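Only a single protein chain was left out; the remaining protein chains are all shown in position.
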Amino acid sequence: MAVPTPRPARAMEPLAASRRPGFDLRAVLQTSQTARALAALVVLLVYNVLFTTNFVSLGTFNANLTQVATIVIVAVGMTFVIATGGVDLSVGSLMAVSGVLAPLFLVSGGQFGAPWVGLVLAFTVPVAVTALFGLFNGTLVTKVGLQPIIATLVLFLAGRGIAQVIVNGELREFRNLGSPLVPGFEFIGLGGIAGVRFQILIMAVVVAVAAWALRATVFGRYVLATGGNEAASRLAGVPIQKVKLTVYTISGLLAGIAGLIVVAINRSSDPHRVGELMELDAIAAVAVGGTPLSGGRATILGTLLGALIIQLLRFTLISHNISDGVARIVIAAVIVVAVLLQRQRTS
Amino acid sequence: MSTSSLSVGYGEYQEDVRARGRVVAAIQRQGALVALVALVVFGVVRYGANFSAPYNVFTAFLTSNSYFMVIALGMAFVIMTGGIDLSVGSVAAMAAVAAARLSPQGILPALLGAVAIGLAAGVINGFLIGRFRLQPFVVTLAMLLAARGMALVLSNNAPVMVDFAAGFPNLAGQAIGPVSTAPVPVPVIVSAALFLLGMVLLNLTRFGRHVLAIGGNEEAARLAGLPIARTLVVVYAMSGALAGLAGAFLAAISYSGAPTGGLGWELSAIAAVVVGGTLLTGGVGSVGGTLAGVLLLGLIFNVLNFERGFGTFEINPFWENVIRGVFLLIVVVFQSRLARRLGVRSG
C-alpha cells in the first residue's frame, strides 16, 4: 500500500500505434472468420475455373450474381439486426408483401393519372410498407419486450398471409417494360448497365453503403455497441431502443427492395413463393461470413462473402450434376459447421 | 447483478398482485380449453347435425388436424425447454416420402421407416443443441433445409405415389388390424393415445419435470445436477420422431409422399402450442393445453368453412395465416405480461 505521495509522472509511452488512413485491408480482415470465408471462396473459385466448363464468362458471372443479389440485400439488413443481438425471421414474408404490392400499381397504372406515377408508387409504396412492418417488429422487441425470434415469427406467419390475402392467393403476371428513355419496372430485375445486371449494381451499392455506415457513422457504432454490451452502452448514452427500431426497419426496407427485384425478374408475383426460405439464406450468409449470431461484431463484407460462398457452392454442386436435394444438405452442413467454428472461437 | 425490482414487494399489495397474477395464469392455462368449448357449443347450436356429424368431427376436422396434433405434441416439449424446432415441416415431408417409398413393404415397415428417419433428424438436432450448445433456431433452420433436401433426394424431385397393394393407406383407415374403430380414423386414435402418453410423461416422470426445470431456469437445473444435455437430445429426438409420424399420416391420407409437403407446419404447431398456454420462453407448459390449442385453431377454420357454406360472408381462405399470426401475437404479448408479473426475467 505504500505508494509514494508525489503525483505520478505523466510522461507517456510513445505511441506505438500507426495511423491507418483510408481503406485498410487488415481491419477488414480483422476477424479470422472473414479471412477463412475469403479463403473458402477463393478455393471454390479456383476449383471452378479449373474443373467447370465455361465458368469464366459474363454469363456465369451474371447468373451467379443475379441469384445471389437478393440474398445479399436481405442479408445486409439481417447483419445489422444480428449485430444488435437480434434476428429477423420475417424477411421472406416481407419480400412477398412487397412483391405482391408492386404489380398492383403497374397493372392499374392508368388510374394514377400518368404511367410514371404508377411506376413511382410501385417502387415506393411496397418498400415503405415493409419498412413499416420492420418498425412493427422492432416495436415488439423494444416496447413489448419479446424475444426477437418470437417477435419476428409473428410477421413470418402473418406477413405471407397478408401477401396471399392481397392477391387472393393468385399469381399475378405483368409487363412493364417502359420506354427507351424511361426504363420500366422490370429494369431492376432484368435490365443491365454495360452488361452487368441492374440488381447486381443495387447489391453493390447496398453493400458499400452498409459497410461504410457500419464503420463510419454514429449509427453503425451504436449498433455494434448495443450488441456488444447493452447495459454499458445505455450508460454511455446509446439510445438502445432507437437503434433497435432502426435496424429492424432497415431489415424490412431491404427485404422490400429484394421482393421488388424478385417479381421483376419473374415478371410475376407469386405470394406463396416470393422470398420463401429467404430468412434461412440470409442468416446462413451472415453466419458463414463470420458475423457471430450473438451480436456485437459484424462484417458486411463477410456477409457478402458468405452469400457468395453458398451460391457458388450450390452452383458448383449443380453444374457437376449433383442434385438440388444433395446441394441443400451440403449447404445445411456448411451452415452448421460455420456456427460451430464461431462458437469455438468465442468461447 | 442487481436483483429484479419486480421480485421485491411488500405486504398486502404484493399479495394482491400475486392473486391477480394467479387469475391471469389460470386464464393462460385454461383459456384455449374455454374458447374451444365455447366454439363447439356455438357450432352445435348454429350448424346442428352437420357440425356434430361423425364425418365432420372425425374425418373433416380431426383427421386433417392429426398431423398438427402429433407435431404440436413434440413441439410443446421442445418449447418447454426454452427451445424451438423449425424443422418439423421439412422432416414430415422427408418422412412422408420415405413412407411412400417403403409402402410396398407394408404398413409397419413404412410407418417405422418414417418415424426412424424423423428420429434421426431429431437426434442430430438434439446433439447439436444439447451437446454443442448451438442456438436451437439456427440448428433447426439448417435441418429445415437439409430435410427438405433429403426429401428431394429420396423422391427424385417428384411426388412418390403410395403403393395400395400392401395396404399402406389403411394407416389412415378406420381399423387397426381386424378391429374396426369406426367411425374414428386411426390417426385420430394414435394422436389421442400419444397425448395421453405425453401427459404422463410430462406430469408423472422425472424426465417431464426436468424438461420444465431446464426451461424455467437452466442454471438452477445445472446446479441441481439435472442431465441437461441428455434431456435436450431426447426432447428434440421426440420432436423429430413425431414429425416423422405426421409424415406417415400425411402419406397415408394423401396417398403420396410429396417433397414439398408440410410447408409452414412448424409455425402452425408453434402457434397451437403457444395458444395452448405453453410459454415460449420455456418452463411452463401443458400437454392438454396443447391439444386444446391445436383443436381450437383447427376449429376456427372449420367454423369459418361452415360460415362460408352458409354464405354469411365471403372470406378468403388465405386469411388463415393472418389469423394464426394475429393469434400468436395476442397470446405472446399476453404471455410476456404474465411472465413479468410472476417476476420472471424472460428471454
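Couple of notes before you dig in:
Should a chain be cited, it is by its letter among A and B, assigned in written order, with residues numbered from 1 in that chain.
In this text, a residue touches a chain if its C-beta (ideal position, glycine included) is under 8 Å from a C-beta of that chain, and two chains touch if they have at least 3 such contacts.
In the analysis below, contacts and distances are computed from a predicted model.
Not shown: a single chain whose UniProt protein name, out of "Dyp-type peroxidase", "Ribose ABC transport system, ATP-binding protein RbsA", "Heme exporter protein B" or "3-oxoacyl-[acyl-carrier protein] reductase", is "Ribose ABC transport system, ATP-binding protein RbsA".
When the omitted chain is restored, the residue from A:V56, A:L132 or A:A232 that touches it is A:A232. Remark: the omitted chain is touched by one listed residue; of B:A38, B:L108 or B:A220 this is B:A220. Only one of the listed residues, B:L108, B:L204 or B:I330, touches the absent chain: B:L204. In the complete complex, the residue from B:L212, B:V234, B:A258 or B:V273 that touches the missing chain is B:L212. Chain A residues in contact with the hidden partner, per the touch definition given at the top, are 1-5, 7-8, 10-13, 15-20, 27, 216-219, 221-222, 224-225, 228-229, 231-239, 296-297. Residues of chain B that touch the chain left out of the display are 1, 3, 5, 7-10, 14, 18, 21-22, 25, 200, 203-206, 209-210, 212-213, 216-217, 219-221, 223-226, 279, 283-284, 342-344.
To be clear about the criterion, only the chains that are shown with their structure count from here on.
Computed centre separation for the pair chain A/chain B is 31 angstrom, with centres defined by C-alpha atoms. For chain B in complex with chain A, the residues that touch the partner chain are 84, 128, 132-135, 137-139, 141-146, 148-154, 157, 259, 264, 267, 270-271, 280-281, 316-326, 328-329, 332-333, 336, 340, 346-347.
Interface residues of chain A facing chain B in the complex, by the touch rule stated above, are 87, 89, 140, 144-147, 149-151, 153-162, 164-165, 168-169, 271, 277, 279-280, 283-284, 287, 293, 323-329, 331-333, 335-336, 339-340, 343.
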